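The other protein chains are all here in position, but one chain of the complex has been omitted.
First chain written, first letter: the chains are A, B and C, and each begins at residue 1.
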Amino acid sequence: MRPVTAGAFRLLVRGTASLVLLAAGAVPAVAKEVEDPGFFHLERLNILFHLVLFAFLFFLCIRLAAGGRKFFIRKIAGLEAVEEAVGRSTEMGKAVLYVPGIDDVNNIQTIYSMIILNHVAKMVARYETPLIVPICRPFVVPLAEETVKQAYLDVGSPDAFNANNIRYLSEEQFAFTAGVDGIMLREKPAANLYLGSFFAESLILAETGFQTGAIQIAGTANVHQLPFFVVACDYTLMGEEFFAASAYLSEEPKLIGTLKGTDLMKIYLLVLLIVGVLLETFGVTGLSTWMEPR
Amino acid sequence: MRREVPLLITMIVGWFMVLEFFFPQAEKWSSELQNWAIIMTALASVLGVANVARINMLKVSRRDRDWRYSIVLLAGMAFMVLLGTVFPMVRSLFHIDSSWAIGGGEFMGVTYGPYRLSGVAAGTVFNQFYDFMFVPMQATMFALLAFFIASAAYRSFRIRSVEAGLLAIAAVVIMIGRVPLGREIWHGLPEISDWIMSVPNLAAKRAILIGAALGAIATGLKVIMGIERNFLGGD
Amino acid sequence: MSHDLWIWMAAILTLAIMSYLYKDNPVYKTAEYLFVGVASGYFLSIYYNNVMVPNLFEPVGAGVGGLFTGKFTWDLWRVGALILGMMLFTRLIPRFSWTSRWPMGLLVGAYSGLAIIGFAQGDFMSQIQDSLIPLVEPGTAGAFAAAHGFTARLIAALDLLANGVLLLGLLSTLYYFFFSQEHIGFSGRVAKVGIWFLMISFGASYGFTVMARVSLALDRLRFLLSDWIGLRII
Partner (left out) sequence: MAGSEPILERLEHADRRWIFLIMLVAITVPLFLRVDLPIRVSPEVKGFYAALEALEPGDIVYFAADYDPGSKPELDPMIKAALDHLCRKDVRIIAATLWPAGPPLLEAALDSIAMGRYHKTYGTDFVNLGFKEGKENVMVQLGKSFRAVYPNDYYGTPVGELPLLAAKNAAGGWAVDTFRDVKLLVNISAGYPGTKEWVQQVRTRYDIPIVSGCTAVSAPEDYAYIRSNQLSGLLGGLSGAAEYEKMIGVPGWGTVGMSAQSLGHVTIVVLILIGNVLYFLNRRRRKEAA
């Protein structure tokens, strides 16, 4: 890992240097030359600049995080809601249902969901509350099993782990949905957590869970499904929040650093937007002309 | 060999894709890489189909739960592959030019065919099965969602907070304002729904787009710099 | 009733899938498995005819054929793609499955690289650049002053406010997804405004999704009522 990163950084430095050189002799907006594109698309310098800036920011943060720097990340209300829901469930002595989405392991959301699953498993392990994890993809089964088992081991109650509660239902979307609905109706879990990549089944799951009176918390980066979760769940982790929650829990430098780097970029954006809007309002259009991708 | 080579391939290919955007000279190389990626993506999809076949054959041989359904699945698959892949393959390998066809008769007042047996274009048996099996089934699966959305609207769309209230109001204005009926109710409604779409909706969607773009760029950069290796799996 | 056997087949399958609405049952399951089978077979055939043959087999054939006639062509490169592609299938053989990582590496690299550029220019730069707008769109103030009647004035007012509202929504929503500051006091209020904008946009998505689903159901009903049963509908 180290040499690669170092190499990347050297490349970055060199990239930045050539950028400065190019900028020094930059001409504004060359006309689109089709026949001879030349050596470098000067008109795309604005894009390159932002790419390099962003890459610099978040690699720096990853470095710092790996070096042991503690970054501040605000409390994420959705995570507190998860803890509350699991707490209520254990008090009532009822099961917790955790659906890690219906996508395969190659979807990053499934991986992030495992981080939260680990957290939830640790909470329930202490109280010996059953944790039911229905799964839609065969490849996710070993991953979920490992995650839950490890969590039980970490809190010192490996015997409480029950492999039968990691349930592979079906790879077909609606067959899986019917299966989860069945679990909700039969076993009446007191907390339903839907965290991962969901599609059209989101509203069916949330509806059944609502009818059984469970506390429901959802989280997904599939923006098109958020409306259906928002209206039927008690709390919803929306888009980036879902990733941030996982990064927060994982304490992994790679994830924390990326989150922090993105935040720094957002500060830059907020400033850029405010300055840009003021300029535009007073009729200065230079910045927006330069920003235009070509 | 097991991790280093694939990582190196990923990085080289990834960098070419990025650099060609800025440096026109890189296009020649990235072009051939894209052609390879096209083939690789198709083969990966073929692999997915092969996997479905494998899993279901296993299910049948082990007499797993629902194995009888798997036979239906395999039969449907074999039939389509025979018409769409095996026949064309045989014809091109042995240079058979005659067009094999069936049908061409009348039954119950409807003329059927003749349908060509090999190939996928209109007028083949393959295409008929696509039109009258694949199309209705897939379309119906999506049509079911209209009913689920109705039931969810009634049984779980609860306006329990200001936020849910805003969502509900926007949804209602859009649902009514977008269809001709909206204008009959109040002629300002379509304009209001247009405004919601292109101002507040756009503001939030734009913020989400920008956030998602930053996330995607970060992930991409981590991959092509070799920091992100999850895709290589364990071992 | 239709006399066409094809229509009958489609209608029966449509009803079989619809039976899921009553409950999950064997008829639905049979249709579902049949669908997956037919779809898989269909996909394989389309990949073969539309991609494998023209983009792989024919160039490889031409390239290798050229060897025998002493002509080296660019097509010969595709042999590499063929070999790399075959390595993908070692996935099915556990002992050699690691070799499938080579082609996977190529795929991941290609899509990651393209995604970086796509998101940087298509979403990030364009959306930021388009948000650098004056607080009040020139001309809207005049239009507002000239508008008569309640509805016209209301709409002119909305147009007048459009840029301001857009910017307020954009900044507050961006801020909602900012994780380096606690959402309390003023910053909490800004984040709250962001949530409101998010909720309005989810409302818009909800409305549009309803539209999509209803259209799909309508089309199936039209098929059953008109094409199959033969009723006169619109």
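Here is the rule we go by: a residue touches a chain if its C-beta (ideal position, glycine included) is under 8 Å from a C-beta of that chain, and two chains touch if they have at least 3 such contacts.
Small disclaimer: the values here were computed from a predicted structure and weren't measured.
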*Considering the entire complex, write down the shown chains that touch the omitted one.*
A, B, C
*Looking at B:Val5, B:Val60 or B:Val172, which residue reaches the missing chain?*
B:Val172
*Consider the whole complex, including the chain that is not shown, and state which of B:Asn51, B:Gln138 or B:Thr219 touches that chain.*
B:Gln138
_Tell me which of C:Leu21, C:Leu67 or C:Ile93 is the one touching the absent chain._
C:Leu21
_Just to verify: which one of C:Tyr111, C:Phe178 or C:Phe197 makes contact with the chain not shown?_
C:Tyr111
_Residues from chain C at the interface with the omitted partner, ascending_ = 21-22, 39, 42-43, 46-47, 49-51, 53-55, 58-59, 110-111, 114-115, 117-119, 121-123, 126-127, 129-130, 201, 204-205, 207-212, 214-222, 225, 231, 233-234
*Residues in chain A touching the chain absent from view*: 32, 34, 207, 211, 223-224, 293-294
*Since one chain isn't shown, list which residues of chain B touch it in the complete complex.*
21, 27, 31, 34-35, 37-38, 41-42, 45, 120-122, 127, 130-131, 134-136, 138-139, 141-142, 146-147, 149-151, 153-159, 168, 171-172, 175-176, 178-181, 183-184, 190, 194, 197-198, 201-202, 205-206, 208-209
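The rule is short, and it goes like this: only the chains that are shown with their structure count from here on.
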_Closest chain to the centre of mass proxy, which here is the mean CA position_ = C
*Could you tell me which two chains share the largest number of C-beta contact pairs?*
B-C
*Distance between the centres, which are taken as Cα means, of chain C and chain B, whole angstrom*: 8
*Taking each chain's centre as the mean of its CA atoms, how far is chain A from chain C in angstrom?*
19
*With chain centres taken as the means of their Cα atoms, state the distance from chain A to chain B in Å.*
23
*What residues in chain B touch two or more of the other chains?*
21, 141-142, 144-145, 149, 163-164, 167-168, 171, 208, 210-212, 214, 217, 219, 221, 231
*Mind pulling the residue numbers of chain C that touch at least two other chains?*
20, 29, 32, 36, 116, 120-121, 124, 128, 131, 167, 170, 174, 177, 198-199, 202-203, 206, 209
*Which of the residues in chain A end up touching chain B in this complex?*
1, 4-5, 8, 37-41, 44, 47-48, 51, 54-55, 58-59, 62, 106, 108, 111, 138, 174, 200, 203-204, 206-207, 210-211, 221, 223, 227-228, 230-232, 239-240, 243, 254, 258, 261-262, 265-266, 269
*Where on chain A does chain C make contact in their complex?*
44, 46-47, 50-51, 71-76, 172, 174-175, 178, 223-224, 226-228, 230-231, 238-241, 244, 259-260, 263, 266-267, 269-270, 272-274, 276-277, 279-281, 283, 287-288, 291-293
*Of chain B, residues touching chain A in the complex*: 21-25, 55, 141-142, 144-145, 148-149, 151-152, 155-158, 163-164, 167-168, 171, 208, 210-212, 214-215, 217-219, 221-222, 225-228, 230-231
